[in-house]
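What you see is the complex with one protein chain gone and the rest in place.
To keep things simple, chains are lettered A, B and C as they appear, and every chain counts its residues starting from 1.
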Amino acid sequence: MGKKVCVVITARPSYSRIKTALKSIDEHPDLELQLVIAASALLDRYGSAVNFIEEDGFKIDERVYMVIEGSTLASAAKTTGIGIMELSTVFDNLRPDMVITIADRFETMSTAIAASYMNIPLVHIQGGEVTGNIDEKVRHAITKLSDLHLVSNEDAKNRLIRMGEHEETVFVTGCPSIDLVREVMESPNLDFDPCEKYGGVGSYINPNEDFMVVMQHPVTTEIDESRHQTEILIHEVAKMHVPVFWFWPNPDAGSDGTSNAIRTYREQNPNNKFRFFKNMEGRDFLRLLYASRCLVGNSSAGIRECSFMGVPVVNLGSRQNMRLRGPNVIDCGFQNNELSHALQSQFSHGLYEPAFLYGDGYAAQKIANLVATITPDFKKVISY
Amino acid sequence: MGKKVCVVITARPSYSRIKTALKSIDEHPDLELQLVIAASALLDRYGSAVNFIEEDGFKIDERVYMVIEGSTLASAAKTTGIGIMELSTVFDNLRPDMVITIADRFETMSTAIAASYMNIPLVHIQGGEVTGNIDEKVRHAITKLSDLHLVSNEDAKNRLIRMGEHEETVFVTGCPSIDLVREVMESPNLDFDPCEKYGGVGSYINPNEDFMVVMQHPVTTEIDESRHQTEILIHEVAKMHVPVFWFWPNPDAGSDGTSNAIRTYREQNPNNKFRFFKNMEGRDFLRLLYASRCLVGNSSAGIRECSFMGVPVVNLGSRQNMRLRGPNVIDCGFQNNELSHALQSQFSHGLYEPAFLYGDGYAAQKIANLVATITPDFKKVISY
Amino acid sequence: MGKKVCVVITARPSYSRIKTALKSIDEHPDLELQLVIAASALLDRYGSAVNFIEEDGFKIDERVYMVIEGSTLASAAKTTGIGIMELSTVFDNLRPDMVITIADRFETMSTAIAASYMNIPLVHIQGGEVTGNIDEKVRHAITKLSDLHLVSNEDAKNRLIRMGEHEETVFVTGCPSIDLVREVMESPNLDFDPCEKYGGVGSYINPNEDFMVVMQHPVTTEIDESRHQTEILIHEVAKMHVPVFWFWPNPDAGSDGTSNAIRTYREQNPNNKFRFFKNMEGRDFLRLLYASRCLVGNSSAGIRECSFMGVPVVNLGSRQNMRLRGPNVIDCGFQNNELSHALQSQFSHGLYEPAFLYGDGYAAQKIANLVATITPDFKKVISY
Partner (left out) sequence: MGKKVCVVITARPSYSRIKTALKSIDEHPDLELQLVIAASALLDRYGSAVNFIEEDGFKIDERVYMVIEGSTLASAAKTTGIGIMELSTVFDNLRPDMVITIADRFETMSTAIAASYMNIPLVHIQGGEVTGNIDEKVRHAITKLSDLHLVSNEDAKNRLIRMGEHEETVFVTGCPSIDLVREVMESPNLDFDPCEKYGGVGSYINPNEDFMVVMQHPVTTEIDESRHQTEILIHEVAKMHVPVFWFWPNPDAGSDGTSNAIRTYREQNPNNKFRFFKNMEGRDFLRLLYASRCLVGNSSAGIRECSFMGVPVVNLGSRQNMRLRGPNVIDCGFQNNELSHALQSQFSHGLYEPAFLYGDGYAAQKIANLVATITPDFKKVISY
């Protein structure tokens, strides 16, 4: 019986990020994976990540329904409170030797608090980065509750050490999401028809045409603007007169505004060239990005995965504000000309040189090995 | 209509610390105090701080029952989860312009998460200190969720800046608990009979005799030992054959062990010289300390208040491990000779020179003025 | 200052039922209305009843987000648990003299438990009826927690008395939903274009053509079948080749199945004659029913409102199983011929004679007067 490593996954994009590491942990002879699927990862409205997880062959130990409906700021807080209550029961049942939490979504704080308050060593993946908005507060607060830090790059490592984490608890593994990119880049061509394989709603798009991909999430510190921002985005993208694959947003505060703007546009413009998806299997999504002329929006995929592949990105608004980024990214705001110029420039640019900012593509094995060999102590004092 | 400043008090000692600042905020012409009393501050078992608060003339806006009975680690987590649910409703009703949270008890995380997730600027009092144990994780995590930091000393300020907080958001005000000490030191003599005024249980103690005060809380990262540690402490203290005023512990995980050890001792030693109290009004408590030969245990009062007064302290175990301390403190562990020597040495020492490590006694006014003039932004990015 | 009467509304249809009574309470000189909007009544996905409520001029005292996403049976239970926690805080703040709860949706149990456990007299509207499924258990359990019963008809009154309620606590007022029907019947013609006024999605329907209305909710004791049942229903309705106004289901366990069946059908049959709505203002909805050839589905509107208007109804499945019904209703199951025959028969029948089974249309004033003159005692003992 190996060391019991419990991973809590609360959202579709978190699963994409951690997937290869899950596999490595699951297959490691000294480790026993305990998998908890929670929050929006269980919900149909946000793409039922849980189904992909099961199709990928993982056994799910617990499911935790915790999302309070109603995308207000108070309900994000309440969701987190419920998550703590539920996860403390789950950890009591599973009795893991350590708990892994991923990145910085608001509800990951539930995992961090339940584990650290129960004296279970907490491992944080993707701490030490800088982005702005509520994610920023959550990420660094989780760092302070965590006992072992597995980070994407030296930049993040140095930041954690400056913040007072002990050097011997911080390891650069790279981000496991890049592992998948590396594998996909061995045969990166689009080998499926997205509309056929994933359904979705909207116009049929021929994948052999030149197309764009859009992925825009609400920004929790700007929720009042999320509807308006989405309207500007749709308008500018439509003006390009090219086919667009568009992904629905995460269930953060403000997502109702974003979703409504999309629905209204669709109803008023029945002849648009847009196709809407909730979700896509990770490899397929990467091949779609690689086949696209550019990615538009504020998804971290533009900063992380696309830098490895060299895909042009129009990064819109403040959400990825301060992340480390490669030459493939043009940042812009919602002033119309700015966005319009960026779209035209990136659409015609073609692939950039790859940049390995978030890992070399071998993070999963490093993570599994570290977790197998290190048993972090849950008692911790700042280093200065 | 002034700026609405909501203060959440979750425990008896937190009230003692913040009391003078509450008064200054309440009386400030540009501020409107909103007072929320929560968690153990409402409970009879832990001294009903709420009664003292009302007797002191404060109007209570909301009461939040949130403590799950059963002093396990999981119930500390659940209590925190419930606190988030309840406080997010409270903040929704009160709509404060900012929220103040105090120090580092586990359930203060409820205040910090509810406020920061709802985009309400969060002010943290007494961040930046170093102690060890779960308080350490909680304190620094709250720093990372906070937008304005009002700290006890330059040491704390420098630490926060090293941690990545922006210098313009960190102010040394001193700890408001020291304000009360300064006032009391103007006429510090014991002017009441503790047994008569506070009841309590146990033997009558003549306050004119030489006595000790004991205050020992369970350490959440060592809960299995809390009963045993308390037994050693009782045994060694009893060997001194002097009268002892003993305060019941906080409702942390482990407090059942501590309480049981005390109860068992009392039943087996009906003729002991111990008197047990739940609580005491702040000034009375300070005069009791000043009149004592020494304070024994792991209360932060030994490190903070007693340094200002010069009262000898035997600081026991790891709870105050790394706090900045004055010459009045002797640290020791549970090895019997060590404790026994420290008790004898401090009991016979007499007052030390005062040390102003945690403020000059004028924190309250500084806090009220800062809160009245600064409106922190809830959007925040690490400084490096 | 009148008697404080707190009404908790948790869903769109509950608002429609109680609306006229809310107005009478609000305008009564001896009563002060406290309005709490909770659960799906706040949510965009279920038609944001809250917006209609505000447009109707009511002041909302508290909003309670309590729905846990994920339409499983466990999440219905959890939603109810959260509702109790939230509503007990709400009642603590509002301090009502009595609380009114409506009918039998699962989450109304939150209102009933919070009020009765806090010794606040509880008034139940629409107790004593018989339907089958979980509503049946909830309705009678709420009866047992209630202190005053305002019912639709003599049949319900007699049942409550047989169940052990004291005769002097049971009053026949009629159902306030019928008040609106009575008013609308004074000028019942369709005076708006539904697609134009309410948007919705799907084909445009000319309201001057002969059309049907469909309203089918999942049955919580048959959730596994809800998708399949919806598929049969769509198929049979489509075979009629007539325009159809279709309303989305309530957020009960099973609603994902129903919604998915609808979505799949729409995508596979782009040329259908269906128009889908989330919600409609109450009077407009009644005029739409009156203008239709028949109502199909398992909504209680078919049993209650339609009996007063004489609109033909195909009542499908077990949901309204045992409700008192008029001659306008044909019951049928999911065997295809059965449903197909019922549809054809009712579509061609024309209006039936009205039946006043659920009130004479003057319930609101009776309710307000009773609540103003009676102060029920929260102590209660079964009558035998």
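Criterion: a contact is a pair of C-beta atoms (placed from the backbone, for glycine too) under 8 Å apart; a residue touches a chain by one contact, two chains touch by 3 or more.
For clarity, every value in this text was computed on a predicted model and none was experimentally measured.
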By the document's definition of touch, the residue of C:G83, C:P96, C:P207 or C:P249 touching the omitted chain is C:G83
Touch with the missing chain holds, among C:L73, C:L94 or C:A372, for C:L73
Missing-chain contact, candidates A:N93, A:N269, A:Q344 or A:T375, resolves to A:N93
Touch assignment to the omitted chain, from C:S203, C:N272, C:N321 or C:S340, lands on C:N321
Absent-chain interface residues of chain C come out as 73-74, 76-78, 80-85, 87-89, 91-92, 106, 109-110, 113-114, 116-119, 130, 132-134, 136-137, 140-145, 159, 162-164, 220-221, 321-322, 378-382, 384
Across the whole complex, the chain not displayed is touched by chain B residues 40, 42-45, 65-70, 72, 74-75, 78, 82, 199, 201, 251, 256, 260, 267
Touching the unshown chain, chain A contributes residues 62, 82, 85-86, 89-90, 92-93
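The rule is short, and it goes like this: only the chains that are shown with their structure count from here on.
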For the copies chain B and chain C, the interface residues, called same if over half of the numbers are used by both and different if under half, are same
At the largest C-alpha centroid distance from chain C we find chain B
Averaging C-alpha coordinates per chain, one finds the centres of chain A and chain C separated by a number of Å equal to 40
Chain B residues touching 2+ other chains are 82, 85, 89, 92
